[in-house]
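First the structure, which I've put down as C-alpha cells, then a few questions once you've had a look.
Omission of a single protein chain aside, the complex is shown with its protein chains in their original locations.
Presenting chain A:
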Amino acid sequence: MNTHPITDPALGDRAAWAVLRDVTDPEIPVLTLEDLGVIRAVDVDLEHHSVHVTITPTYSGCPAMQTMEIDIRDRLMRAGFTTVDVETVLSPAWTTDWLTETGREKLRAYGIAPPAKGEGGGKAVLMGHDPVVACPQCGSEDTKPISEFGSTACKALYRCNACLEPFDYFKCI
C-alpha cells in the first residue's frame, strides 16, 4: 500500500488532524475527508490558536466542496481554534488514487463500487478503456456501464448482469 500523504504527521499537527478525522463527505457520508484525500495539509500555529487547512476539490463543480469547507471550519472552531483558514489548491489535481484502502472498503460496504486501480484504472480509464468493476452486492465482475455520469459528479451508473442489481461506481479521475 502506498504511503498516503495525509497520514504523515509532518504535514500537520496531530491535534487538528484528530479533530478533522471524522468530518465526512456530505454526499457520501460513510467517507471521511481523510478517506477521500481532500485535505492536503494542516498547519497549526499554537501560539495564535490558528490553523491553516489546505484542501483540493474532487471535481471543478462539486457542490459538496463548500459544505466540506464549512464543516472543517466549524469543527476546528468548536475544538478551540480561534482562526481557521481554509485554502483551496488545484495542483496537483485530485485523483481517485488518493482514496485510502479504508475508504475503498467503506465504499464497497455502502454499495458503491470503488474506482478501478492499477493498469486497468486511472489513466487507462480516462483514455476510454473499460475498467473491470465488481458488483458491490454480489461480487460478480460481469457488470455493464449504463452511464458514465451518475447521481454525483464522482460516480457512474452500472448494472450487474449476475444479480441484476443497479449500482453506483466511484469512477476514476
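Just so we're on the same page, a residue touches a chain if its C-beta (ideal position, glycine included) is under 8 Å from a C-beta of that chain, and two chains touch if they have at least 3 such contacts; residues count from 1.
The rule is short, and it goes like this: contacts and distances are computed from a predicted model.
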**Item:** Chain excluded from display, named as in UniProt, from "histidine kinase", "Phenylacetate-CoA oxygenase subunit PaaI", "ABC transporter ATP-binding protein" or "succinate dehydrogenase"
**Value:** "Phenylacetate-CoA oxygenase subunit PaaI"
**Prompt:** Considering the whole complex, which of A:P57, A:P114 or A:P136 touches the chain not shown?
**Reply:** A:P57
**Item:** For chain A, residues in touch with the removed chain
**Value:** 57, 59-63, 89-95, 126-128, 146-151, 153, 157, 171, 173
